[in-house]
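Remarks on the structure that follows.
The complex is shown incomplete by one protein chain, all other protein chains being positioned as in the whole.
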Amino acid sequence: MPTISVRLLKGRSIDQKREFVEVVTREAASILKCGPDVIDIIFEDVEKHDWAVGGKLASDK
Amino acid sequence: MPTISVRLLKGRSIDQKREFVEVVTREAASILKCGPDVIDIIFEDVEKHDWAVGGKLASDK
Amino acid sequence: MPTISVRLLKGRSIDQKREFVEVVTREAASILKCGPDVIDIIFEDVEKHDWAVGGKLASDK
Amino acid sequence: MPTISVRLLKGRSIDQKREFVEVVTREAASILKCGPDVIDIIFEDVEKHDWAVGGKLASDK
Amino acid sequence: MPTISVRLLKGRSIDQKREFVEVVTREAASILKCGPDVIDIIFEDVEKHDWAVGGKLASDK
Partner (left out) sequence: MPTISVRLLKGRSIDQKREFVEVVTREAASILKCGPDVIDIIFEDVEKHDWAVGGKLASDK
């Protein structure tokens, strides 16, 4: 049942996402003591003009 | 004030979403004892390559 | 895979939540064309002093 | 560390978002007593057919 | 309709939250061009052992 949401700036490739879900699902199942089949991972790509740190949009840096 | 967020794989039609919000708002108002007007429902369409179950992207299945 | 998150003011009973998940899962499966077993519903109870509408905390109304 | 997520109907300009993050980061840092550099603000634009209030999609109003 | 979610480490007072929602609702309404009454703000207090930056729980720092 663990559900892992990953918000990140747009631009990562599907290969990176594929590797991420393989590795993180395996580690999460091992550390949290659950079957890998009950682990969901969802990516939310965020545009640079939709993410600000310190009051500045990432697209303005 | 209840806010209902629905994450689902991309591909459902606007007609399905329209029916969903009609039915679920009516049921939620009745069960949770609140007016329908204070219920928000928001859909988040997720691409197949952004959702993994069991360490595998939905686009790889 | 649909994941339904429900944010609501604290105070609903477990019986109300049980009825909600039974009804909404059945309706969601029927409208969204998926098996009920892949539908997750998660409640997030919010304290009155943690939810504001119109600039006023619900606990101040 | 505060993370502020803003869900809103699509259509606001980048200028509005830029002004929003400048003002809200400054106010949040002052009220919550933290440095502006640890404040993240993320916008989630929502399509009109993905947001319903009172059982009606915003695109149907 | 804008919905603003604020995740922050536990420990802020209700007075700080009250001031935050007053100020941020007023600024948001002005910048995003909407009535204050349609703006929701929800706080999510997070325990120090539930928030990590750089691989370290805040409770371990």
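Going by the order they are written in, the chains are A, B, C, D and E; count residues from 1 in each one.
One rule holds for everything that comes next: a contact is a pair of C-beta atoms (placed from the backbone, for glycine too) under 8 Å apart; a residue touches a chain by one contact, two chains touch by 3 or more.
Just so we're clear, the structure is a prediction, and the values are computed from it rather than from any experiment.
The residue touching the chain not shown here, chosen from E:K10, E:K33 or E:K56, is E:K56.
Remark: the residues of chain A touching the chain excluded from display are 1-9, 12, 16, 19-20, 23-24, 27-28, 31-33, 51, 53, 58.
The missing chain lies against chain D, touching residues 1, 3, 40, 42.
Listed here are the chain C residues that touch the chain not shown: 14, 17-18, 21-22, 25-26, 36-45.
FYI, only the chains that are shown with their structure count from here on.
Repeating the A-D interface with over half of its contact pairs identical by residue number, the matching pair from A-B, D-E or B-C is A-B. With each centre defined as the average position of its C-alpha atoms, the distance from chain A to chain C rounds to 24 Å.
Separating the centre of chain C from that of chain E, both taken as means of CA atoms, is a distance of 20 Å.
Those residues of chain D in touch with two or more other chains are numbered 7, 51, 53.
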